[in-house]
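My structure is below; once you've seen it, I'll send some questions.
Every protein chain except one is present and positioned as in the full complex.
Chain lettering (A, B and C) follows the sequence in which the chains are written, and residue indices restart at 1 in each chain.
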Amino acid sequence: MAIEIARPGKTSLIVQTPVMPAAGTLGFADEYRSLIDYASLGALVTNPTTIAPWRPTAGTRVVPLDAGVLAHTGLPNPGLSALVRQYRRAWAKLPIPVVLHLLGTTPAQAKRAAKLLDAVDEVAAVELGLGDDVGVDEAVALVRAAATVEKPLLVRLPFYECQELARPVAEAGADALVMTAAPRGTARDAEGGQLVSGRIYGPLIKPLVLRMVGRLRRELPADLPIIGCGGIHSPTDARDYIEAGAVAVQVDAATWAQPKMLERIARDLGGWIATRHADALLDEWHPDMEPAKAPHSRGTS
Amino acid sequence: MAIEIARPGKTSLIVQTPVMPAAGTLGFADEYRSLIDYASLGALVTNPTTIAPWRPTAGTRVVPLDAGVLAHTGLPNPGLSALVRQYRRAWAKLPIPVVLHLLGTTPAQAKRAAKLLDAVDEVAAVELGLGDDVGVDEAVALVRAAATVEKPLLVRLPFYECQELARPVAEAGADALVMTAAPRGTARDAEGGQLVSGRIYGPLIKPLVLRMVGRLRRELPADLPIIGCGGIHSPTDARDYIEAGAVAVQVDAATWAQPKMLERIARDLGGWIATRHADALLDEWHPDMEPAKAPHSRGTS
Amino acid sequence: MRETQAIVERIKRVNRGYQRLELAVDRSLSALLPGQALLVRRISKDYAAEIWHPYLRDLWFPVDVLASNILVVEQPAREQFVPGQLLSLLGPIGKPLRFRQKLRNLLLLAYATPPTPLLMMLPPLLEQGTSLTMVTMGSARDYDCAHLPEEVEIIQASDDHSWGDMVMTLGWADQIFALVGEGPELIRFAEIMRLIRSRRSDVPANTIFGIFQRQLPCGVGACQACMLPVRPSARLQCLDGPAFDLTQLRLA
Partner (left out) sequence: MRETQAIVERIKRVNRGYQRLELAVDRSLSALLPGQALLVRRISKDYAAEIWHPYLRDLWFPVDVLASNILVVEQPAREQFVPGQLLSLLGPIGKPLRFRQKLRNLLLLAYATPPTPLLMMLPPLLEQGTSLTMVTMGSARDYDCAHLPEEVEIIQASDDHSWGDMVMTLGWADQIFALVGEGPELIRFAEIMRLIRSRRSDVPANTIFGIFQRQLPCGVGACQACMLPVRPSARLQCLDGPAFDLTQLRLA
């Protein structure tokens, strides 16, 4: 079953398997080529990018937590133009569409990025990442600016403001919502001994975000696709998001610990959704089975 | 070191050790008497109570999660008057002050509860619990009504709305803020097989709430005490909250798995803060040491 | 109710799916009676190395008391234990089962669950001359009973949960204890009650008990997560259970 994210006057993003990596976890292109079969995934979502180059923060840090991790990198990237030059060939070779994650900095930069990316055929869609503490007005301005892109625009909502931003962002032109970015948190850095802040990953994030997806699915227009993202660590986790109303999921830090998990989830969900539509039993699909052969006629739904 | 939560025209709550249980985890009175030395704690915070009796939900549920748990009980309680009759003798026998947790239902009920509780000497303070999705106006009205109590009023903020509610709630008459209630989440019930919602407990909640405490400590008036609550599972976790600006902490579901942990944290923090004030080394206090003898003259700070 | 430590002393496989562990426990636990359980958590000597997964304690119903400080428990064989493993035990949890005086025929029903919580009562009841029948239903039929005392009559129900002599077995029983697993227990107990009512005209109070096996967060009556809809008012599995009169339960 394919998912199409489309809007009149725009190109479509067609995702064959409703599973992709979350921005920030799988790199900019094919860094995981020796560990993951990219063809099993629905799309590649790149690491966050910006118009201007960003350098790593001085305090790059990884803090192990109980059943989780805090990470803070400063989201280094060489800036959008350099990045496109560096990776477009690798993107062209990937068997799946590339969704470029653009950090929301200013509306002017978002507009520039939109224009720049419309000229890059290797990018199939743009995902705009909204920062923490972005207000509704700023979010709307950023989304309006980014929505000038002719490709589909996904918008990733911050964890704490997800509920508040979802509707205004949708009305400002988002073609799909990604719920959510990893929540920010504070932990004691084993290295430096101080309290430091960063993104929090781990399985316990899942019940929190799953609830938001379920609630917002009931509140938002039914034709607005929601992509679930947060604490997915197993095929079951991913199915729960689909059942809560997400059309697709993004897997984040689980890939670091178990690279094969992303592929496993992708195969499971690809198979699950295909068989469900054919009225088959769940049991006929086992995550360790090879990917299902594509049906002869593969429609878009 | 004692902490005093006071306000002109009100009685004071004096907590000798900055560690107490979170409402909902330790019961209404001395349920843990055979496992925990209550004298080591700063206070008992009761399970949530209401004016009217509340019955358990039909779907009482406990869902194990990775390094955590979802719990949903419906917060059963016999209603405030019956409850006071049932437990006041047990409260009187406790060696520590009792903080009664009152669920915020309606301002009228909060006012009635305030009046009722002022007549109950065994209750030293009231903690008002604000529900999820309570708006700012409703929260303010509830706090104003509950603040008619002559005892100190602590207000426990819901997780998702903590940032938004903190200042209005403080201005409406809270003598201290408890940050936060356990976040609500959704998980698949192993028993029934459906997605169900409930409170989420586990160590990964800590970095999320710790960040809120740190941020709000910097934003709120310095004389407004913050009590940190969320994912505390070790003395180190508790110290992190104190360092982030909390005057005290509440320990939640860790007590279920390791009843002695609450006492251990209480001894550690009691000892830690006492020795810190005396310029002693941290190493002089070990969590397995017996509780420190009370200093001869114990002032309130 | 206390928190004590135990050590896994000996591990013996008893059948295809299960192993028995001998635990060296605090002597106070040798007074444990059938129906009472323990809340168990694996611990290590290094307290700082606390692992929070699994988060809640497991509920273990011992199957035997070997000596004043040795309890026997039965665990799935897939759970890995090694001799020397340290455990923290909270217990005893719950009230002992109450048997009729002059109990002649006792019927045990295990439906979609290993019958572990029923095993501790077998030797003492056999000794006092009670005739014991255990019916396994659904996936409980996969449990291999060869290691149980041979005086216990084991009946495997058929797929429709009936068995030969069903009316007689149900009618003759002075008392019935039922155990259910997998899926919503109130619904499962309701099925059991329908089954019994369909074959036995009178189902008096204090005859048919359901034994609950919910995961208990606190075990001391504090968290109220184990509350059960019993008449006249809700009761807690951890304090009042594990057995409740099924005629007094508000079933699903």
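By our rule, a contact is a pair of C-beta atoms (placed from the backbone, for glycine too) under 8 Å apart; a residue touches a chain by one contact, two chains touch by 3 or more.
Computed from a predicted model, the values in this text were never measured in an experiment.
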item: Among B:E31, B:D66 or B:D189, residue touching the chain not depicted; value: B:D66
item: Contacting the left-out chain in the complete assembly, out of C:I51, C:A67 or C:I187; value: C:I51
item: Candidates A:A6, A:A71, A:L116 or A:L220 - the one touching the absent chain; value: A:A71
item: For chain C, the residues touching the chain missing from this view; value: 46, 51-53, 78, 82
item: Footprint left on chain A by the chain that the document does not show; value: 24-27, 31-32, 34-35, 47, 55-56, 58, 60-62, 64-69, 71-73, 75-76, 191-193, 201-203, 233-234, 253, 255-260, 287-288
item: Touching residues (missing chain, whole complex) on chain B; value: 66-67
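Just so it is clear, only the chains that are shown with their structure count from here on.
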item: Chain C and chain A - chains in contact with each; value: B
item: Central subunit by CA centre of mass proxy; value: B
item: Gap in Å, rounded to a whole number, between the CA centres of chain C and chain A; value: 46
item: Chain centre separation (chain A, chain B; CA means) in Å; value: 37
item: Contacts with 2+ other chains: residues of chain C; value: 52-53
item: Interface hub residues of chain A, defined as touching at least two other chains; value: 66-67
